[in-house]
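What you see is the complex with one protein chain gone and the rest in place.
The letters A, B, C, D and E name the chains in turn, as written, and every chain counts its residues from 1.
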Amino acid sequence: MSTGLRLTALVVRIGFGKLGNIGSAPLLEFLLDERAERKDIQVRVVSSGAKMGIEDAADVAQKLSEFKPDLAVVTSPNASLPGPTKLREILINGKVPTIIISDSPAKKAVQDIEKIGAGYLIVEADAMIGARREFLDPAEMSLFNADLIKVLTVTGVFNVLWQEIDKTIQSIKKREPLTLPRIVINKEKAIETSGLKNPYARTKAMAAHEIAKRVGDLTVEGCFVVKEWERYTQLVAAAHEMMREAAKLADEARELDKAEDMILRTPHHDDGSVAQKRELLEKPKRLS
Amino acid sequence: MSTGLRLTALVVRIGFGKLGNIGSAPLLEFLLDERAERKDIQVRVVSSGAKMGIEDAADVAQKLSEFKPDLAVVTSPNASLPGPTKLREILINGKVPTIIISDSPAKKAVQDIEKIGAGYLIVEADAMIGARREFLDPAEMSLFNADLIKVLTVTGVFNVLWQEIDKTIQSIKKREPLTLPRIVINKEKAIETSGLKNPYARTKAMAAHEIAKRVGDLTVEGCFVVKEWERYTQLVAAAHEMMREAAKLADEARELDKAEDMILRTPHHDDGSVAQKRELLEKPKRLS
Amino acid sequence: MSTGLRLTALVVRIGFGKLGNIGSAPLLEFLLDERAERKDIQVRVVSSGAKMGIEDAADVAQKLSEFKPDLAVVTSPNASLPGPTKLREILINGKVPTIIISDSPAKKAVQDIEKIGAGYLIVEADAMIGARREFLDPAEMSLFNADLIKVLTVTGVFNVLWQEIDKTIQSIKKREPLTLPRIVINKEKAIETSGLKNPYARTKAMAAHEIAKRVGDLTVEGCFVVKEWERYTQLVAAAHEMMREAAKLADEARELDKAEDMILRTPHHDDGSVAQKRELLEKPKRLS
Amino acid sequence: MSTGLRLTALVVRIGFGKLGNIGSAPLLEFLLDERAERKDIQVRVVSSGAKMGIEDAADVAQKLSEFKPDLAVVTSPNASLPGPTKLREILINGKVPTIIISDSPAKKAVQDIEKIGAGYLIVEADAMIGARREFLDPAEMSLFNADLIKVLTVTGVFNVLWQEIDKTIQSIKKREPLTLPRIVINKEKAIETSGLKNPYARTKAMAAHEIAKRVGDLTVEGCFVVKEWERYTQLVAAAHEMMREAAKLADEARELDKAEDMILRTPHHDDGSVAQKRELLEKPKRLS
Amino acid sequence: MSTGLRLTALVVRIGFGKLGNIGSAPLLEFLLDERAERKDIQVRVVSSGAKMGIEDAADVAQKLSEFKPDLAVVTSPNASLPGPTKLREILINGKVPTIIISDSPAKKAVQDIEKIGAGYLIVEADAMIGARREFLDPAEMSLFNADLIKVLTVTGVFNVLWQEIDKTIQSIKKREPLTLPRIVINKEKAIETSGLKNPYARTKAMAAHEIAKRVGDLTVEGCFVVKEWERYTQLVAAAHEMMREAAKLADEARELDKAEDMILRTPHHDDGSVAQKRELLEKPKRLS
Partner (left out) sequence: MSTGLRLTALVVRIGFGKLGNIGSAPLLEFLLDERAERKDIQVRVVSSGAKMGIEDAADVAQKLSEFKPDLAVVTSPNASLPGPTKLREILINGKVPTIIISDSPAKKAVQDIEKIGAGYLIVEADAMIGARREFLDPAEMSLFNADLIKVLTVTGVFNVLWQEIDKTIQSIKKREPLTLPRIVINKEKAIETSGLKNPYARTKAMAAHEIAKRVGDLTVEGCFVVKEWERYTQLVAAAHEMMREAAKLADEARELDKAEDMILRTPHHDDGSVAQKRELLEKPKRLS
């Protein structure tokens, strides 16, 4: 009946499946509904924590499917690994439109993802953590993520993520045929979406993005190439210092826009639409 | 059969139920297994995203229960609200040992939590975000969390969280009777657990902790007390500036320990035990 | 005779009585006449230094009375203590219009002050120093005051102080009936008077103000509540780190207004009137 | 009678006469008794505020003399001016041992001061403020003093001041013949007394001291030499930026000693003796 | 022949003779042709490295003369020393128009330079390095120069240098009678040429310039006056800390102009003309 149809249309069910961690994952669902006011979506997140084996993936997929999502968003490091592959296959097999969010190594999976009909948002700056026992403990893990989240926010990466998911949600609400996003978010795509206005804020943000991306070169070298523990410990420690610096530079970029009172703010309304403002003391205006 | 018992004993199943967001939540499960190497635990996270209504809570509880956790950890703002209350009641009714992690307003629920036999870790510095539409958009939400995570990490709050959960896991592994933690994490408890060594690092961290905690005074005033939008916008914006400053001060504290090469690192082994080191270029030593 | 009357009107005699120290006190008289050019006032300061006993107070009052002030301004910590109370009582008994400047604990004295007909300016951000022998030496005392003075200046507190005293001086010069100020200077009153223009400068200043105010919570706890010396030493040290941070944040706020060349400057003329300017390279304009 | 004599010996009466302002003046009496605990001294301060004319000076001297001080300490800019000269002459004529504290231009008065038998502490880094109406308003005056106080504290200047006054107090208590201090406090004298331990902390402090001293070159040029307002406004503004930088560098110097937990603390006891400590968490030890 | 004349006119031959090092020297020739595109000049540099003896000077002069320069630019510390004097004399004797670039001690040579018909650009902020073996090693030398170059760039000194040389080149190209520059570059001349627009950027730059200049007072004292090695080591170390601070302040000045997107850029065209722009994303416009 039409009522039922309308209700389905009004509230889009979004299922987030998370395997392991990347910087884009921990706050992802909150980017869509930052003040918990939104009435047009219902969210479930299922995660296997740090593990991303095939059985974990299958179980997460199962739980997510029971939620009957209108849209699935799957996050994991390196989406070409068997676990993430299994997860998206089960979802796609269950006819759930699925967007993959992953990091640079996921580029290897792009063809595979396209073939099964999923979308993807590959985040180049979402660099691998320095996962060596001589270095990485809970505190170092947490600080790295805090720095990375700051970089991904200011440089515009998170804007790409939630805007693309929001676009898909809008299409679902309008019952349009879905065109899932297929984007590699590089430094230029990110900055263009960052909303930063001062040109030096933009170039500083681009520099922060590049530094964050290059963190991955050192962590990969430190985790997979170098075998002597004194050497790899220094490499991954240097990588985290780079990320700390990238976060400080991102912060500096945002402060430049504060200096001219032109921080872009794009809060969600309870109907899922997005408003916009630049001056701190103005009311957000609904985008037409 | 004994084999089955041993297997259960070897791998502890931990279910994380998350309703809404607090700073202690997004990375919580990774604090237990920062390099995804741990073999003694299996983790599932189920969350309803930003929403924390009773039905969401019931559904999250249901999904968590299906995982048959040996231990449940529930995170939410203000654990005295109906949603979080419902969630823990269902878990406890299902005989799942449950630890509540929440923020200062949860102090109102302490008696209730104790009565039903759950544990709690109340994080005073986990201040409420400045949830006003004129101010809080996805980027501001994300940056606030990044700053807050930095404060909670450096000041020792996260150490309390994972160490208390680890203690409970060890008890479960040893089939000991469980004594769930019941702790309000204030500035002194946090710093004592922070591992910071330089006394000025400790006092700077304590200052950062206090500033973070006081953020909550301004956001509560801005969100619930003041009605004029120009006034509350400035109040919540000032609160976020305080958190940014607290994060910078926390960072400064940690840098002091770098200056003498005595950052405490406590990585997990794959068997769940914790090793320890202070010099960057030394091997972590297993704690007896 | 009229000449005598006119002369009295032209030069207002202001007596400052200072007992003990608060951040608002050391530069107070210079806030009225920052370049020593003012011809409409004559100033005497009498102070008993760090001590604020009743006999000190009586003696200070005596010396001040001999100056025959048209207006007395009395500064002290906690104006509800016997010494400050004695001081203002003697002045009021001598028919000298008196304004009390004090810190948060003085709120207890507000009724008493009003009853005897005095005015008051209570400065919430003027937090108590960390007065423990294990911590506070001459250098630490001096640095705390330097930081506090910076906070009180930038956040607008000092503007409230001198503008209210100036208003009273103007009334005396005009032989108007006096309405002495009765203001608790909180974060919103301060920022509104700060002259800061960039909205982020204002919110940063408000954050600095709040941090400074909260310093008092820790110093009170460290000086009056906690008895173990290791604990209170850390508490008061953390409090001073908070004040140092508040000063840095206040400085950052002012720099934001420099970035757009719109620092408000309000120099006094030699007749006591106030001029105003915003651009560094413009002439101050007399306010009508 | 001996009792009377002993009582006089136990409590030394110190009179501070202040004409106009220099950075060394506003907190001077508190440097001797930073926690208001000292029982061996009684203090009176009399000041004429910003003005330093001869009549003001005579009146201040009169009021100070009524206090019957055992020791007078006189602060003013340029002690060679008629006002400060008058003030010390009256005190010396009244047989009050007198120490002059002043800034670099006071060097011209050194012979005169020695001739009348007074002591002096000339503070080279106590640079003149940028007293031009186009620039200096109450806020700028206050911030300059906050920065200057920070420099004078960390670089050791204030240590010289209170230690020399304390030495004189001790002599008075012991009824020794007085040898009043006659010192020009330059960069080497200051640093040597600063208590800073890390050699780079000392060289940074020396740099801060030199920058502060050179502020005076620009303010003198801006206030007395250059006549075009656009030029002198920039000169005095540049001078204040130098002082702000000197304060930041002084702060950086002190932080270096925090990094090794070796800040020297020299708190006063209630009997006026000085204790000493370096580690934050140790008890101060009384100096023999 | 006319062809020969035209060729000479089109390509001006500039010979740089460098004896010893000053901050103005290492990048001097690149200031004229920052992207190696310029077709109107041909450059040769001959240097004797760190040494500046008479024989070195004569040899450098000889090699430079063989290049048949239309213009010689000679850099050295203290141009009044025998080596630099010899160098310029040989060039002038060879009818080569010569501009001397040197530091403050060169003021002693001004009359001599004018008498022989050379031009000069004396750079007050180009302070002597702290040349004591206990302190100055290759790294410290290099860092001092990096800081100094930053100061000389931002404060406008380098702009004066290349603009004056460019003016002379233009005159040579136009076959005008040459008026060689004779300028002592002090703080006001520098800032006026700096292109900085925000008035606080200008005053900060002026402060940086003054600090840099005053570095020379300490290095001269440390290198030539004080004999005790512990004392002079601290003096020259303090001097280098001052230069580091000046560089940071210069950087802060430039950042202020970034905050309003108004950094002046004056790139050279391949014909030697200079274009100009302020917004980062605008095309440079050729100056008429």
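Methods note: a residue touches a chain if its C-beta (ideal position, glycine included) is under 8 Å from a C-beta of that chain, and two chains touch if they have at least 3 such contacts.
Because the structure is predicted, anything quoted here is derived from the model rather than measured.
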Chains on display which the left-out chain touches in the complete complex: A, B, D, E
From the list E:V12, E:M52, E:I100 or E:I169, pick the residue that touches the absent chain. E:M52
In subunit A, positions touching the absent partner: 187-188, 191, 199-200, 202-204, 206-207, 210-211, 214, 217-218, 231, 234-235, 237-239, 241-242, 245, 249
In the complete complex, which positions of subunit B touch the hidden chain? 258-261, 263, 279-281
Mind listing the subunit E residues that contact the chain we can't see here? 16, 18, 20-21, 26-27, 29-38, 42-52, 59, 63, 66, 131-143, 145-147, 149-150, 152-154, 158-159, 162, 195, 229-230, 233-234, 237, 244, 247, 251, 254, 265-269, 275, 277, 280-281, 283-284
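In this text, only the chains that are shown with their structure count from here on.
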Intersection of contact partners for subunit C and subunit E: A, D
Would you kindly state whether over half or under half of the residue numbers at the subunit B/subunit C interface are used by both copies, giving same or different? same
Nearest 5 degrees, what's the C-alpha rotation angle taking subunit B to subunit E? 180
Just curious, how far off is subunit D from subunit C if you go by their C-alpha centres, in Å? 22
Starting from the mean Cα coordinates of subunit D and subunit E, work out the distance between those two points in Å. 42
Multi-partner residues of subunit C (at least 2 other chains): 199-200, 203, 234, 237, 259-260, 280-281
Chain contact topology under the given definition, line, ring, star, complete or other? other
Which pairs of chains touch, using the document's own definition: A-B, A-C, A-E, B-C, B-D, C-D, C-E, D-E
